[in-house]
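Reviewing the structure listed below.
Left out: one protein chain. Kept in place: all the others.
We call the chains A, B and C, going by the order they appear; numbering starts again at 1 in every chain.
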Amino acid sequence: MSEPLIFTQSRSGRSAAGQYPHEAAARVPEKLRRKKPAALPEVSELQAVRHFTRLSQLNFSIDTHFYPLGSCTMKYNPRACNQFAMLPEFLGRHPLAPDAVSQGFLECMFELQEMLKEVTGMKGVSLTPMAGAQGEFAGVAMIRAYHRARGDLERNEIIVPDAAHGTNPATATMCGCVVIEIPSLSNGDIDVDALKQSLGPKTAGIMLTNPSTLGVFERRIQEVAKLVHEAGGLLYYDGANLNAILGKVRPGDMGFDVIHMNLHKTFSTPHGGGGPGSGAVGVGQRLLPFMPIPVVARQENGYRWLDERDVPQTIGRLSAFMGNAGVLLRAYIYMLMLGRPGMQRVAEYAALNANYLLARLRAAGFDAAYPQRRASHEFIITVKRQAKELGVNAMDFAKRLLDFGFHAPTTYFPLLVPECLLIEPTETEAKQDLDGFVEAMIAIQREAEQEPQKLKGAPHTLPVRRLDDVRAAKQLDLAYVEAV
Amino acid sequence: MSEPLIFTQSRSGRSAAGQYPHEAAARVPEKLRRKKPAALPEVSELQAVRHFTRLSQLNFSIDTHFYPLGSCTMKYNPRACNQFAMLPEFLGRHPLAPDAVSQGFLECMFELQEMLKEVTGMKGVSLTPMAGAQGEFAGVAMIRAYHRARGDLERNEIIVPDAAHGTNPATATMCGCVVIEIPSLSNGDIDVDALKQSLGPKTAGIMLTNPSTLGVFERRIQEVAKLVHEAGGLLYYDGANLNAILGKVRPGDMGFDVIHMNLHKTFSTPHGGGGPGSGAVGVGQRLLPFMPIPVVARQENGYRWLDERDVPQTIGRLSAFMGNAGVLLRAYIYMLMLGRPGMQRVAEYAALNANYLLARLRAAGFDAAYPQRRASHEFIITVKRQAKELGVNAMDFAKRLLDFGFHAPTTYFPLLVPECLLIEPTETEAKQDLDGFVEAMIAIQREAEQEPQKLKGAPHTLPVRRLDDVRAAKQLDLAYVEAV
Amino acid sequence: MPFIPHTEDDVREMLAAIGAPNIDALFEEIPAALRTRELTGIPDALTEMEVGRLMRSRARKDGTPINFIGAGAYEHHIPAAVWAIVTRGEFYSAYTPYQAEASQGTLQLLYEYQTMMTRLTGMQVSNASLYDGASALAEAALMSVRAHRRSKSARILVPASVNPTYLSVARAITEGQNVKFDVLPYASSSGTFDPGSLSAFEGQDITAVVIQHPNFFGLFEDVDAITDWAHANGSLVIAVVNPLSLAILKPPGEWGSKGVDIVVGEGQPLGVPLSSGGPYFGFMTARMEHVRQMPGRIIGRTVDLDGKPGFTLTLQAREQHIRRSKATSNICTNQGLLVTAATIYMSLLGSKGLERVAAASQTQTDKLIAALTRIDGVKLAFTGPRFHEAVLRLNKPVKPVLAALAERGIVGGYDLSNHYPELGHALLVCATEMRTDGEIEEYANALREVTSDG
Partner (left out) sequence: MPFIPHTEDDVREMLAAIGAPNIDALFEEIPAALRTRELTGIPDALTEMEVGRLMRSRARKDGTPINFIGAGAYEHHIPAAVWAIVTRGEFYSAYTPYQAEASQGTLQLLYEYQTMMTRLTGMQVSNASLYDGASALAEAALMSVRAHRRSKSARILVPASVNPTYLSVARAITEGQNVKFDVLPYASSSGTFDPGSLSAFEGQDITAVVIQHPNFFGLFEDVDAITDWAHANGSLVIAVVNPLSLAILKPPGEWGSKGVDIVVGEGQPLGVPLSSGGPYFGFMTARMEHVRQMPGRIIGRTVDLDGKPGFTLTLQAREQHIRRSKATSNICTNQGLLVTAATIYMSLLGSKGLERVAAASQTQTDKLIAALTRIDGVKLAFTGPRFHEAVLRLNKPVKPVLAALAERGIVGGYDLSNHYPELGHALLVCATEMRTDGEIEEYANALREVTSDG
């Protein structure tokens, strides 16, 4: 299965004529006028529909495959969220429409803020960040603004564990901070001694995710919080992994000052093949004055957006309007459908699935990276041994899994575990599917022992076989050029 | 690719609990109560979504493949038709809602009736038949009612050419008529002499499709009409093939008294893997009093349905309400988007595509069934020669085409042409795709000559290989039974 | 040219390959006198944007009144997933699965549907759909005539508590084949059919007896007694049922001592929106012994060349495209897409979900009746056990009442006075799980106003 580029299907003069106005001529001064039309595809409506429908079929997705991509929380995206978020009134609402014709939407946003406060244990929530990384940005920017507002101008160091997601250090840099990396212990916990040594008068804060991306819960979190706070720093919670603890423990209660949430993970909005997401931030008392705007407030005469006049110390705006509203609506709808009991179940069954899958894989002879620990909602298998003994690596396992109809786990992240597969089944997968995954892993292990080239050459049954990434980066081909 | 039956994914106690009311208990007298729940699947929402999404991917469809299934007019089904027919007000309207809250819908139906009158040249249209065959039923029933109303009680013979679609004779039988089959000439026209011999005092009417399912236009249609009318019979037009002549010639002008239209063909409503369709009927003056009800009328105070009180001689109702309203809306929307010029283009480009494909296939050495004739919107290739010389038949060509990514043409229909492929490209396919089809046919012909087992074993790349139809009919397995 | 992909170059090259001077030449076999000049009655083309605007304005005219009619079409919650999947191009834009290998998605789904319907109705075989519930009854009548080899009468007994439109449709469709329907009165006290009244037909050649349960008034019939009488009399039994009700009611396959012979009904309650009456789908299940008399498509499981299981259309020798004038029915195109919806719906709801929906509908109807009959001049006509519909008697003609309610945004029920003049000012009302207590109250308030006027 493969599909030619749409450009090769284009023919001059063809069009989907029902899609644009009958007649219209633009008036543009000669020197500003476009002379040659942009060479966009010229195809019929059927050709476009067929092309993109066929392209879609080349993808794995939650709706078609088990997708245990660690740290990405690929769980079921309820179709109802999409349907109700796309009601014509919501789709048609202009972001700058007056409050009088926006109360329905604003009420949803306000209630979403309130629910997110409740589940995180924070004091305020801003929905504006457009993805996790922007939520992180908002968080670190608030930490900086906090220190600055106190005249504490030297604090520009952000401590980040080596297991952290790449966005954490990248964000710190973007905020003009210096990144101090600290190691993890072999049991997966933070090296608290190293932390102590890193803390000091320049400490702005620490970015943690707990459970960490190693798939284990940071047990000494209260001690960490105390240490950082005593050093004058603040604690940032990377809430991409909130799925692990939803309803079980709240970042606010653990001592965090600020958190971002990946609504496109924990709150099950779709990832759309790359996005959109939403990285709503929650803050404790200290950071309330600095929240990114706009934020919805409920007032006597209805709901309205707070802006720079209401939040004068705000770190400012992060998007042209108010973030990914449609994603927020989906998260809101999802939360309403979960409700209180459902919210609690998320972490329970996510942990059950992860621990079960871990137990079965271990029983099948695979090595856990942290065998002494409970898995959180995800866990790490390392195939270091197989790499050494059989010459097949994590990538080979990953690619071969595709042939078995399973999306691969996250590979080579976190960077500190060699040949790792970070596996996150999520709570919406059935035991049968986990069992199927285990069987596939066992079959692949057997192949690795008996015919390792099966793995090396994998995938064999997908639209393409393994791609040459080196060539992609060296002989850059980033846009199609017609042969002449 | 294959997908297990949903029943094998079911587990007792599992459910998509958000889909039904929290609590509710039925009150049913003991002896009427269901004792054991029906063993429907017990799956999660994700499992259902994944299962049916994966099943869908096992299909060929217009949205994914060229689908030149003769007599079926598989052309692009505009997405707009679906979107606008599914506006919440239309979906939510109860069929028995009072006229006061139905004017928008009724206006659409009325205008659809008017447009169908215009394109067919008929005097009245009833939208109620739910598919072509039911339209045929309505037509023949009206013909019978007409004769009966005139006291002409002996007329119960319906003449049907041998090339006719199976629904024609089946319909005649269903109406209690006797079927008189007449042959076609070797040039594809009706054998007018045979017709003359069949006509008589028992003749109720004749069912024709023009162009016929042989893909050629019946040139002596005026003479046929005259003969049948003179004999006291009426003419029925099977409008499944209206795509061939839309805007070029009107059944009413050819002398037909009644016509059904397959809106799911000519007017591009989707076929949905089997249906629904709509077989709206148009009638000339003589049959107006007998139309199936309901029919929409425009009156001073708005639109309303006419019923048995308004049309006392009606053949009656054919559906519980008023037919496949949603299909009708789609056809209406489609017609609005085509408009007058677009309506004319349908037949022009359908004929262009058919004649081009025919010309290219002939140039490539394939045999046309009617080489002396223009193709209409479809045409017949016969592989009789290949069957004799190479031992590969029409079915083998058809199955092998699937491997090339093309849906097969209609095979073994019309029955009178041996080893036939009835090919209907439709006007919405691009020249490139027709060219691709020709290349595939050439390649298959080459295979037939060099490695005929490639054809015999085809398809090779689909979810299943050739299925054992004989076994299916002998060892009936029509519903799943769990292994115990 | 909307939907036409041809460029000028394409047309030129194609005509050259054909050897025709222009497109018009392709129509040269059509006698010139017949050629259409202009379709003056057809308006100019609208763009998609313009059509959208027009359709939205039409839709707005009709609005979204609160609906309390059933009478054969019921407003139930439809999970968002259902139509999101149904409208996927691969289901939506495929034809009837003639090429089985390229249609395994549709075919497997239909096989799963057949399985579900046999389980729901307690029968052995199901076809892949008929047009709607009414025409399904007509087909069942014809099928019973074919299936009942010993009966020569083509005479079918039908209680008047069967949906009267179904009866009209069955008459219209079977009339050419001389099927005769004898309509038997329901008991005016109970609104149900009294099996005792069948004794008048004892020993007569009756091909089949039709039982609708719950009947058109929403009431439960004495299905066991009727079924047993029919079988004892050598007649077949045709059940007409609401598939949703079967989540709580004994399936027709268990009625009486040996179960009915044919079951038909309207599939709409299973995931199909009201949409002005269609497209819906008729279902039909039956005993295995009658399978060769069934109308419509049937899917069978078989194996491919490699022995791998697969699905295909089977028993096609019953059908028009093979058997032509001797087919079991003329049906060809059926209602496949709606069956797709129903199959997904049943999978999502499961029998527990269907049971809850049925029970909640019954509960809300009880509340509705309680609320409405509290109004002076509104009485419940029949008090027996019922599903989710009921007949009310008003103190004034129903039609103007319904018109006044419509003005208040309420579609208040179905006026029975045409079909059942003997019931007086009778109104058939319905509530499903979709109707909230608040809406029921709103209806009661409106009806109180409307019936007390003047």
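In this section, a residue touches a chain if its C-beta (ideal position, glycine included) is under 8 Å from a C-beta of that chain, and two chains touch if they have at least 3 such contacts.
What you are looking at is a predicted structure, and each value in this text was computed from that prediction instead of being measured.
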Visible chains in contact with the missing one: A, B, C
Residue among A:41, A:200, A:232 or A:289 touching the omitted chain: A:41
Absent-chain contact - pick from B:5, B:80, B:158 or B:421: B:80
Touch with the omitted chain, as defined above, among A:19, A:186, A:285 or A:299: A:19
Chain not shown, touching residues in chain C: 47-49, 52-53, 77, 79-80, 84, 87-88, 433-434, 436
Missing-chain contacts mapped onto chain B: 11-22, 43-47, 49, 53, 78-80, 82-84
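The rule is short, and it goes like this: only the chains that are shown with their structure count from here on.
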Between chain B and chain C, centroid-to-centroid distance (C-alpha), Å: 20
Residues of chain C whose C-beta touches two or more other chains: 1-6, 10, 45, 47-48, 79, 81, 89-90
Junction residues of chain A, two or more chains touched: 11, 14, 18, 44-47, 49, 53, 78-80
